[in-house]
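Only one structure is covered here, and it is reproduced in the block below.
Of the protein chains in this complex, all but one are displayed in their positions.
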Amino acid sequence: MPFDVIAAVTDQRELGPDTWLLALDAPQIAAAARAGEFVMLGLPEIDRMLIRRPFSIARVGPAEAGAPRTIEIVYKVFGSRTAMFSTLRPGAKMSVLGPLGRGFWLPEPDGPRELLLVAGGIGIAIFPLLVQQLGARAGEASLLYGARTAAELVLRDWFAERGVAVELATDDGSAGHHGMVTDLLEARLARPARGRRLVMACGPTPMLRAVGDLAMAREVPCQLALEETMACGFGVCLGCVVPRRNPEGEFDRFVRVCTEGPVFDAREVAP
Amino acid sequence: MPFDVIAAVTDQRELGPDTWLLALDAPQIAAAARAGEFVMLGLPEIDRMLIRRPFSIARVGPAEAGAPRTIEIVYKVFGSRTAMFSTLRPGAKMSVLGPLGRGFWLPEPDGPRELLLVAGGIGIAIFPLLVQQLGARAGEASLLYGARTAAELVLRDWFAERGVAVELATDDGSAGHHGMVTDLLEARLARPARGRRLVMACGPTPMLRAVGDLAMAREVPCQLALEETMACGFGVCLGCVVPRRNPEGEFDRFVRVCTEGPVFDAREVAP
Amino acid sequence: MSGGVRTEVDVGRGLVLRNPILTASGTFGYGLEYEPFVDLTALGGIVVKGISPAPRAGNPPPRIVETPSGMLNAIGLQNVGVERFVREKLPALRERGAVVIVNVFGSSEADYVAVVEALEREQGIAAYELNLSCPNVDKGGLAFGRDPDAMRALTRAVRERTGRPLWVKLTPNVTDIAEMARAARDGGADAVSLVNTYVGMVIDVERRRPVLARRTGGLSGPAIRPLAVAAVDQVHRAIDLPIIGIGGITCARDVVEFMLAGARAVQVGTANYNDPAIAQKLVDELVSWCRAHGVGDVNELVGALEE
Partner (left out) sequence: MSGGVRTEVDVGRGLVLRNPILTASGTFGYGLEYEPFVDLTALGGIVVKGISPAPRAGNPPPRIVETPSGMLNAIGLQNVGVERFVREKLPALRERGAVVIVNVFGSSEADYVAVVEALEREQGIAAYELNLSCPNVDKGGLAFGRDPDAMRALTRAVRERTGRPLWVKLTPNVTDIAEMARAARDGGADAVSLVNTYVGMVIDVERRRPVLARRTGGLSGPAIRPLAVAAVDQVHRAIDLPIIGIGGITCARDVVEFMLAGARAVQVGTANYNDPAIAQKLVDELVSWCRAHGVGDVNELVGALEE
């Protein structure tokens, strides 16, 4: 059950070009959040912001002190609302609805796994919570992380510090592989697996499409975190749909990204 | 000629219940401002505030340091925009157009005068600049100042310190005369004049109507500062009109409060 | 009666709502999605998402886009169809005791009649609202909503099949909305609800395409409130029929505004997305407003403009 709360901003930090980390004091949401779920973020005054905006719950914290109090959002300034969010400072109030959606699912922990987290640009925002919730098993994960340029590869050290193997790619070659993150995935999938493989991806639509195709071609299970414009976030406006296909690859019906996703099996959706 | 500038807030102080003083760094406007003139105040982003709001230029300052740099606004939180203005802190930017309008006119300084400034509630905001511009002759002025209760009688000491004779009235009797400010005016007009009398009034419409009637009945020249909803402030939208009457008291034409006022001869307009 | 204020309103054919706050079709799902936020029985009523004879897939995405103080939607009446509605949604709503108004949609007179006939066999429906005003589908809806003769005929066809309260939801995309309201009344409607959305369009100038896959959508939200209030006022002065006011409501002031313009009840739409608890809050706020203003019965507000 989602909570709709007015939460205070507790931190706002610039992580990279136009990329920010926003922390909110929302203990109920922090306690309930699961990797891949999201919140709808707005302002308390409806006349200042009619439609809230969806953001992945990037991290909860502090993890040390018993139950977590805060949720963290990692976001890119994209349009009018994200620009406005970036001007908010600690103490400012936001309206937050969450946790929402169906997040990632993990296979039962009954043997070695090779988790391939594929992130394009701000798509990275969905993965820290996954690594937090993997806990001691974070070493089973590799992060394949691409961006236009090195400065945009925010949080990469955070993953490395937690035992995640990080491989980078940039469009301009300023860090890691000079090329696309899907090149990294293709190379990895060509190598023998360390255990049961699972691909989880978040990023721009063309990247998701390529990731899904690569994984399906090798019959590797693959979960894609989709984005679509949302008005409600809890399944009623029917604004956020994407077409779902049946096993024959034909259109089946429109599914809601907010409640039936945002994470989908790559076989079901064609981004 | 008015200036349209983006000005930084330099001060924001609560003077009384829901009543604030806002200072803006707007040297060109400060230098040009004359008593009774006003500015249109907005935010730099049109999508946050489509229609600016009119406010009297309450004071300019600091008067000591050569040409004044700042203008001060004294305002009451009335609706959505004034509420928002009151949240702005030094450093925030506002868009300011001014000085606008036709302010008070003073008789030539060729002998003793008795200037009667009549203020109701936030109508006080128009008078500090008049007293500043009277300079050494502020002693010719009396301020008849009414409000609902003593706490709302903001700035009264400021006037007294400058040699203005201050008479107060409150609806609840918590300061000065227990009754209306027009009672004070009526009493004053009944007494012999110290010199050529001139009434200048700003406040709620019913008060202005009563002041005009009292002054006209005794054939004392009277200037009324009117308010009307404004969209532009410089004469083009025709939104701010009031009916003007001819010497026979009949409707003549609609005059614009923003450019033909806001200060009118009481014989011309019927608030 | 609530906090000393009488809140019951009679919206025609004996239907008395416990208070004048309803939720607008398409913005409140089938009601159940809002249970975490709202006590459904605290509302005057719930107008469910438009129901057609068969399930409808709706339009391809993108379906929504925000605009200044509003949003465009082109959902295209995606819905589960009348059969599944009756099987899966209605029983749960009935069990909770919610006042359910079913928004009915079709591409032909026969469609509307078919949905209503299927629903006539079911308990727990307080009224029908005929959606003759959806701008986001190729056939039906708007076509009827813009032609007084078609509207009268369609309303009459449904009227002949039901003794339940029958509302007709009007589109504002017409030259004379009072004429349409008159046609609905002449066809036998017990009330009119207005307004549905205004046809609008946003272009993605970078991609040189309409943002919405369907090119145009329907504008809702505070942006349209002054237009909707004018429409209610116009219909109220033109004909004598209960009016349900809709358009951009976000607070008690807005509710009062629509009631003063002549609405007996109102529907809250887009605001439900921003604040899923708003409908219930509005019931409380309206009562507080009335108490603060010495209004002992919300009906005193209806059409009570000083002339």
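Order of writing sets the chain letters: A, B and C. Residues in each chain are counted from 1.
By our rule, a residue touches a chain if its C-beta (ideal position, glycine included) is under 8 Å from a C-beta of that chain, and two chains touch if they have at least 3 such contacts.
These numbers come from a predicted model, not from an experiment.
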{"item": "Touching partners, among the displayed chains, of the absent chain", "value": "B, C"}
{"item": "Candidates B:Gly16, B:Gly42, B:Gly101 or B:Gly146 - the one touching the absent chain", "value": "B:Gly42"}
{"item": "Listed residues C:Phe85, C:Phe144 or C:Tyr198, member touching the removed chain", "value": "C:Tyr198"}
{"item": "Contact residue for the chain not shown (choose from B:Ala8, B:Ala31, B:Ile51 or B:Met216)", "value": "B:Ile51"}
{"item": "Chain not shown: contacting residue from B:Leu134, B:Leu153, B:Val242 or B:Val263", "value": "B:Val242"}
{"item": "In subunit B, positions touching the absent partner", "value": "1-2, 4, 42, 46-47, 49-52, 95, 97, 228-243, 251, 253-254"}
{"item": "Interface with the unshown chain - residue positions in subunit C", "value": "67-70, 72, 146, 173-175, 198-203, 205, 207-210, 215-216, 219, 221-227, 229-230, 233, 248, 253, 256-257, 260-261, 304-306"}
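The rule is short, and it goes like this: only the chains that are shown with their structure count from here on.
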{"item": "Neighbouring chains common to subunit A and subunit B, by label", "value": "none"}
{"item": "Most heavily contacting chain pair (counted by C-beta pairs in contact)", "value": "A-C"}
{"item": "Centre distance in Å when subunit A and subunit B are each reduced to the mean of their C-alpha atoms", "value": "56"}
{"item": "Where subunit A and subunit C are represented by their mean Cα positions, the distance between them in whole Å", "value": "36"}
{"item": "Rounded Å distance between subunit B and subunit C, as computed from the means of their C-alpha atoms", "value": "47"}
{"item": "Set of subunit B residues in contact with two or more other chains", "value": "47"}
{"item": "Sites on subunit C at which at least two other chains make contact", "value": "none"}
